[in-house]
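With one protein chain withheld, the remaining protein chains of the complex are depicted in position.
Order as written gives the chain letters A, B and C; numbering starts at 1 within each chain.
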Amino acid sequence: MSTYGTLFRVTTFGESHCASVGAIIDGCPPGLELSAQDIQIQLNRRRPGQSDLTTPRNEKDAVQLQSGIEQGVTLGTPIGLLVRNEDQRPHDYSETDLYPRPSHADYTYLEKYGIKASSGGGRSSARETIGRVAAGAIAEKYLRIAHGVEIVAFVSSVGRISLPTTAPTMGNEDEDDGGEPLSPEFRSLLASVTRPTVDAHPTRCPHPETAERMKARIIRAKDASDSIGGTVTCVVRNLPPGLGEPVFDKLEALLAHAMLSIPATKGFEIGSGFRGAEVPGSRHNDAFVQRADGSLGTRTNWSGGIQGGISNGEDVYFRVAFKSPATIARKQDTAKYDGEAGTLAARGRHDPCVVPRAVPIVEAMAAIVLMDALLIQKSRVAAMSLLPPITTLPPTMVMPQKARQEAANTTTTQ
Amino acid sequence: MSTYGTLFRVTTFGESHCASVGAIIDGCPPGLELSAQDIQIQLNRRRPGQSDLTTPRNEKDAVQLQSGIEQGVTLGTPIGLLVRNEDQRPHDYSETDLYPRPSHADYTYLEKYGIKASSGGGRSSARETIGRVAAGAIAEKYLRIAHGVEIVAFVSSVGRISLPTTAPTMGNEDEDDGGEPLSPEFRSLLASVTRPTVDAHPTRCPHPETAERMKARIIRAKDASDSIGGTVTCVVRNLPPGLGEPVFDKLEALLAHAMLSIPATKGFEIGSGFRGAEVPGSRHNDAFVQRADGSLGTRTNWSGGIQGGISNGEDVYFRVAFKSPATIARKQDTAKYDGEAGTLAARGRHDPCVVPRAVPIVEAMAAIVLMDALLIQKSRVAAMSLLPPITTLPPTMVMPQKARQEAANTTTTQ
Amino acid sequence: MSTYGTLFRVTTFGESHCASVGAIIDGCPPGLELSAQDIQIQLNRRRPGQSDLTTPRNEKDAVQLQSGIEQGVTLGTPIGLLVRNEDQRPHDYSETDLYPRPSHADYTYLEKYGIKASSGGGRSSARETIGRVAAGAIAEKYLRIAHGVEIVAFVSSVGRISLPTTAPTMGNEDEDDGGEPLSPEFRSLLASVTRPTVDAHPTRCPHPETAERMKARIIRAKDASDSIGGTVTCVVRNLPPGLGEPVFDKLEALLAHAMLSIPATKGFEIGSGFRGAEVPGSRHNDAFVQRADGSLGTRTNWSGGIQGGISNGEDVYFRVAFKSPATIARKQDTAKYDGEAGTLAARGRHDPCVVPRAVPIVEAMAAIVLMDALLIQKSRVAAMSLLPPITTLPPTMVMPQKARQEAANTTTTQ
Partner (left out) sequence: MSTYGTLFRVTTFGESHCASVGAIIDGCPPGLELSAQDIQIQLNRRRPGQSDLTTPRNEKDAVQLQSGIEQGVTLGTPIGLLVRNEDQRPHDYSETDLYPRPSHADYTYLEKYGIKASSGGGRSSARETIGRVAAGAIAEKYLRIAHGVEIVAFVSSVGRISLPTTAPTMGNEDEDDGGEPLSPEFRSLLASVTRPTVDAHPTRCPHPETAERMKARIIRAKDASDSIGGTVTCVVRNLPPGLGEPVFDKLEALLAHAMLSIPATKGFEIGSGFRGAEVPGSRHNDAFVQRADGSLGTRTNWSGGIQGGISNGEDVYFRVAFKSPATIARKQDTAKYDGEAGTLAARGRHDPCVVPRAVPIVEAMAAIVLMDALLIQKSRVAAMSLLPPITTLPPTMVMPQKARQEAANTTTTQ
């Protein structure tokens, strides 16, 4: 349905051509300083009309806070917010309405609901993600202030033009052990990328040379009245360990769910991902090392910061595939709702490639997932901290009392 | 947590060395003929000791039904079931206990819970999936009897040895439009593969020649005291259209969640997946065609049977990446819990590759997801069917009354 | 939190002095004709300033629909709606702010959230119920159109002035068997009461003579700068059998939850209620009788239309207790937040008695609960209807196939 989360709970509403789109964010910690501007920053990164790579439709998408905040501080009660749709008028009826758009949601919405919005994407429109981006901005602010968490997403490929994510394989398939799952350059990028470097180029690819090639690829699609897909990679730094709930709500499962709920997504991989399935355990295992502060870290991080479904304190990173937009101006041979064959040329102006604008959406969904997982784990840590020390078990079964208290401090009273 | 689902709800319990593992399945339709044997068939495909490619630990894993069924028919009440653990004895303490196993859940469980099971994987053990496989067998039986749904998973790659899933790309990255996302051979396999052809080879790869190469690859890992990963592909045929709940619970999002909750998974892709992100919309769009029965189908199916998060009646297919098992006998340089560097050589006997045994787990999680989505949609269709016809809207907004009733019949009174 | 429901899901937002209050209603069946007026009718019955028995604060409470409806028909997507707060300005600081109001939520909100709204009730204000009443109006419209369900609530007591709900007891406590749980007059009223008869008097008590006494009681409280409590009784007619989910979500449990979530409530009883606990089984049991249409009904209905947590087709009725409003102008000896003793005289104008305005809120929460329970049961009935007949069980275990199909028709294809 339209609600996500257990303790940090986001519910969105809105179609592409109704009065407004928005969300209710329930469970935000009380006492957080929060302004409309905190939210607007991410909405601006999501909105159309930012560059000639995106749809020229220009909506201001100004957020209007309704509740849950007084004098700039959250009350702990639901935060209602909305963004007016500037284009609320359903379009005029036309020939193209007789066609379900190929690979669009027209047909399936009609199958599911027996009725569909008259114009545009209706509920399947990317305008629905406005509520998510707003909610994500709130989650992210808490994560940053309370734990120093950094979430940065960027475009890692457009069409076949990709950052050098994976290392090259060597030898033949039957004998080779596959090399390293990810290239050193990519791992270095994950460690250092920031939002300013991402936003420095309209493609939101932080590698200038690749970004230019991506730009050319998008423009080629646009000029051909066509569209193109791509991938977004996201890295989360400074995430506390212990997040994610075995067994069904492993952290990577929650992230996969959240990412595949974004329109136009086709795939998700955590850490080494599909490439990691090709290498042997002896190479894929992340050996433990003692960090400078005495805690355990891992030498490599093919796991993507999650083991057994639980964050381990290393960077969490993952990649999301977005298909090419279904709405293209180029003529398509297809069929009408009544089965009659015909040719459709979609009207309107649309993004030739969604990945640049998808970057803040991916960040938002990551923030929402992590916030909810963090709040759940905070409860456990707090509950544990009131119990007497365990003295009857062998030491390898129990976190040392000192480490246990430090863990409590890390997540609750830093 | 350990519960999945809204109307078809599965809750599992059990560690690797406790008295039993099992599940409660709530929301199974009443009046379904169901025997222990219906469940045992899939448990047998999951259990260890099936071939020399899997761990020699041999557990019978016989299911014991506790409730919810009388005289072989479901009552609609929760079905409790369990499988005894034959090895309930925690192992003797040893040097290896001082080490968190690299890329295993030892360290993160301790971080999360402050305590961990003394032996084996505890809750992170794959034995936990027994409850899921049992629940999936129940879901699958309903789906098959009521709707003729077929769910077949198979091993699509081991290490770098892969079925020819994707078509080769052509030309250079900047100019090429990427070719077709998937190869014709693979699409043909998706249309025809059955469980007997999957089970014909111990690798559960339905292509004999590739299967033999996979087998050799697994044995090479085993002989090297190492392990290897792989991918499982799953196809679902005859799935009714209309399943999946926009916006957060899109069908592919639910599948991604479910698949990434399986131990050792690293990635998920639906339909054309990551490969689909490389091709332009004009090639990726699935044009509509009229089927023989007058309904709409699509000429291609790069969407993987889901558009806008809703099933469209075409085959649903997806691929899941599994990493190489973390527990290997080969020595690893790593650190102890207390940070001291050392060398670990894991004891015990373990699977060198999990994908053959993962096949029924993937099928089970798919069945659970689809069953829950189906039950939710059944409610909507039934609720709609009681409302008077909509006469005030333009015809392109409304499913024709006849089609609407047929849709109701398809999902509720066939 | 602020979300209620599984398939019909209501999420509310808003404090007493923020920009707006409102709700997102998710899961409304698509294809339902719905106008703002359908909702406004019930909001008008809830709003302040309706008579001299309620607060003179007069807010128009005009609903603004945001989404989920196009051209007067529901799309099946979330319905966003809001009502502007006319008084958005926090009041000026004053001496009374130093006091937590006795039996109000000031103190507990501060304990829970560490922060509270500066003015009025904040989130604990009855203005929050606007979202519920709107959601209830939507649910109710579906229930009425699709199933002919009638929901009527009314004021059954104010202070000690009560409709003759219970029959008088006879004899002493040790020997008497308690008489009938409810009086014949009250049972007759339950069978016949309608909203017009309820609204005929400003107290919303449908018995004119008692209504006048109630009115005098409320005015006496008002004149004394005091307040008074009362009870609201609600009856639901034509509810399909089979609603309510054993075991935790029995229908009466859901109703109790919903009613006790309304501000100022202190008690709930279903059917014979507390009085029913006093009489023996031989008198309390509702014997079965064959109805004119051949189906089974019960001769009496002490059960209140629910047996084993499941509706049985008889009228569902229950009673809810509301305490006297905590905010009174009369001086109260109490303590400030810092513990210093003092005397508080609340400012502002408040209802001396909430029960007349609580009537549509009780109806709304009943409608929301029943709608959700109905949608869940529709799924089960639809799922069952696809299974082959059960032939192997004794006939007393199985609903006759004919009745089974009729049951399916009753709830899905009337």
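We adopt the following convention: a contact is a pair of C-beta atoms (placed from the backbone, for glycine too) under 8 Å apart; a residue touches a chain by one contact, two chains touch by 3 or more.
If you're wondering where the values come from, they're calculated on a predicted model, not measured in any experiment.
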| item | value |
| --- | --- |
| Residue, one of B:Gly14, B:Gly159 or B:Gly230, that touches the chain absent here | B:Gly14 |
| Contacting the left-out chain in the complete assembly, out of C:Phe8, C:Phe186 or C:Phe322 | C:Phe322 |
| Absent-chain contact - pick from C:Ile79, C:Ala105, C:Ala153 or C:Ala167 | C:Ala105 |
| Sites on chain A contacted by the missing partner chain, in the whole complex | 6-7, 29-33, 70-73, 76-77, 142, 145-147, 246, 374-376, 378-388, 390, 392-393, 397-398, 408, 411-414 |
| Contacts of chain B with the absent chain, listed as residue ranges | 1-3, 9, 11-15, 18-22, 24, 26-27, 30-31, 64-71, 73-80, 82, 90, 112-118, 122-123 |
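Here is the rule we go by: only the chains that are shown with their structure count from here on.
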| item | value |
| --- | --- |
| Angle (degrees, nearest 5) of the CA superposition of chain A onto chain B | 180 |
| Copies chain A and chain C touch via same or different residues, half shared test | same |
| Centroid distance [mean C-alpha coordinates] between chain C and chain B, Å | 43 |
| Length of the line joining the C-alpha centres of chain A and chain C, rounded to whole Å | 40 |
| Multi-partner residues of chain C (at least 2 other chains) | 30-31, 70-71, 73, 76-77 |
